[in-house]
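All protein chains of the complex are present and in place, except for one that has been dropped.
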Amino acid sequence: MSTVILLLFTGLGLGALYFLVAAGLSLIYGLMGVLNFAHGAFLTLGAFTGWEIARRAGSDNWGIFLLSLIIGAAAGAAFAAFTEFVLIRRLYQRHIEQVLITLGLSLATVALFDGIWGTDPVYIQGPAWFKDTTDILGARIPNDRFVCIVAAVMVLLALVYFLKKTRYGMIIRAGVENRSMVTALGIDVRKAFTLVFTIGGAAAGLGGVLASHYFGYVSPMLGGSLLIFAFIVTVIGGLGSLTGAAIAAVAVAVLQQFANFYLGGTGDFVVVLALALVLLFRPSGLLGRTA
Amino acid sequence: MTTDTDTNSTGRPAVGSGATLPTGKRRTGRRGAGGAPGGAPDTGRPGITGRRLAAWAAGLAGVLLLVLLPLLNISLPGVLPGPSYTPGSLQLLAMCMLMAAAALTYHLLLGVAGLLSFGHALYFGAGVYGLAIILQNLDIPLLPAMGLTLLVVIVLAHVVGSISLRVSGIPFAMVTLAFAQAGSVIVGRNPDGKTGGDEGLTLRTDNLPDFLVGVVNTRNLYWLALAVLVAVFVIVTWVQSSRAGHAAAAVRENELRVRVLGLQPYLVKLLIFVLSAILVSVIGMVFLLLQSGAIPRAISSDLTITLLVMVVLGGVGSRWGAVIGGVFYTILDQRLTALANSEAVRSLPDILRVPLSEPLFILGTLFILVVLFLPGGLAGTAERLGRRRRGRAGNGGAETPREILEDAA
């Protein structure tokens, strides 16, 4: 039983990370039709920025940790806004070329990170409490899992609030459903594009800092490895659906943990199988809109 | 793609001078594409005209030159590590040709059928690892081993293709990525020690014919690679001008119209998908022989992205574009790696040294610039310049690279 609880919480922790990346991806694709390969780079930048802060200011400190979260999110947001404004905007409505640009950007930035920080993983420290465990129903859960879960839940609530209660949130919700009609109401969707990219970047940057604590290290490859799973989560959850991304993130991560433990390390394979099944029976994803 | 020419398992040395780089056009000249209609997205229309005859003659001359290259003493400082008959140079050239051939198979997917696949490396890797594992564990000669590998690839491509083609556009891209990732993970996990994990798998040469083994026989591998490139080019041309090819292009442009005509878009796409997988797996098998080993990169999504970059750089929708892109990228990557390790770069201030010491940074940036400003790629730009000089109007109704890319969405 305690194994199940441990697997569950590990899955929830990982799912929290997947959600933070997938939320941005899903909104960006849903509103703009852009498959953002550079999203992993937003995450990696956030992770490295957070690490640099912790490195200089002392890592065994909740205050510094929170600061690293904020700065990491800000770095991700800035990078994302820059990407949208300088690169994506020029190729308005040319989706494949936008994808290609994000691909080129991810190649270039990962290489740049390799150059700046080196290719080897850098092990990081956080507040000592992270390494401790809490006992739940007989299972010893590492505390960093809880941090990830709490952070992701807060981001989810914040995003839902934003979407439901603000005008831009309304524009984004409408735009995901029918972008051309939003322009036909006299609204300049391009501002919404930049906003969505920025929000996605912030979530990814935040996820990056958390991921570095969850996995215990930072490296230029960090974003890329999470990105593929975030893609899978986005497709399973339904492109453009925030709640879909949340549900799928948890489902995929938990499934992965259980399959890894009980089915001999085949977690990744099982996830791909799940993707195949979803595509066979419900191509638009769990909560996605049927085209 | 880092081609291992400088430090590969057989220790073939390479001498890089890190000097000037030839332009893509120069590559064109060497490849004998000078007379060909540049990089115009071609429809492979049959029919003999004077220009086509000239193009074919030039192409043949180019191939002849390449065949004779190992017997000649041509030096291209800055491009080739040594004179053309040295194993190091032949290895690099062979790699260029294999990559060009692989790019051609990707052109078949993207440029002809409009399928943006992010999982093409799965079949290349299946060729590489499949042949390696079969040779390692079974005592059968080369050709039967290749045949067996081919069988595996056909089944694999069929299964993955039929599932993936249930969706199209970006979701299709993501599904193919996921499947390829699964393959990559399986190889990385090294089940039963069969795949060698991160270390890769050395080629077992016991059952291989002698003329394909050893540094001294690099020229034979070079000729094999050339043969593969020519064969793939011919096959791709044939498919493009066949009914299946025209159907695929029609599906790419307007699927609804094709359906109305009673044709089956799904089957056409599946056919092209499996065919390009077969071709690239054969290329992978030759790659294995050339490299004397299998490496995880051969099955990674990075490789698929590399192929995509090659095709876009060269010009989407054009066979010559794929070839030029493949060669240009491979040489550029090798040269940039040499540049990165050179004294000149090491002595630069950090702000310049860091980006310049990462070949992928330069390649990625180049890629971005090409997508933004040169949507036709190198071949398309050459074509446009040529057209401007000749004063020809439009493209004859053929789609521009940009339109082909949008069709894939």
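Each chain carries a letter (A and B) given by its place in the written order, and its residues are counted from 1.
Operating definition for what follows: a residue touches a chain if its C-beta (ideal position, glycine included) is under 8 Å from a C-beta of that chain, and two chains touch if they have at least 3 such contacts.
Just so we're on the same page, contacts and distances are computed from a predicted model.
**Q** Of the candidate names "NADH-quinone oxidoreductase subunit L", "ABC transporter ATP-binding protein", "Aspartyl/glutamyl-tRNA(Asn/Gln) amidotransferase subunit C" or "Xylose transport system permease protein XylH", which one corresponds to the UniProt protein name of the undepicted chain?
**A** Protein name of the absent chain (UniProt record): "ABC transporter ATP-binding protein".
**Q** Looking beyond the chains shown, say which of A:I187, A:M221, A:L273 or A:L286 touches the absent one.
**A** For the chain that is not drawn, the touching residue is A:I187.
**Q** Which is it among A:R55, A:R90 or A:R173 that touches the chain not included here?
**A** With A:R55, A:R90 or A:R173 as choices, the missing chain is touched by A:R173.
**Q** For chain A, which residues reach the chain that was dropped from this view?
**A** Touching the chain left out of view, chain A contributes residues 167, 170-171, 173-174, 177-178, 180-189.
What we mean here is this: only the chains that are shown with their structure count from here on.
**Q** What residues of chain A sit close enough to touch chain B in their complex?
**A** Chain A residues touching chain B: 29, 33, 35, 87, 90-91, 94-97, 99-101, 103-112, 114-116, 228, 231-232, 234-235, 239, 265, 268-269, 272, 275-276, 279-280, 283.
**Q** Note which residues of chain B are touching chain A in the complex, please.
**A** 116, 163-164, 166-167, 170-171, 173-175, 177-179, 181-182, 185-186, 189, 301, 305, 308-309, 312, 354-355, 357-361, 363-365, 367-368, 371-372, 375, 402, 405-406, 408-409
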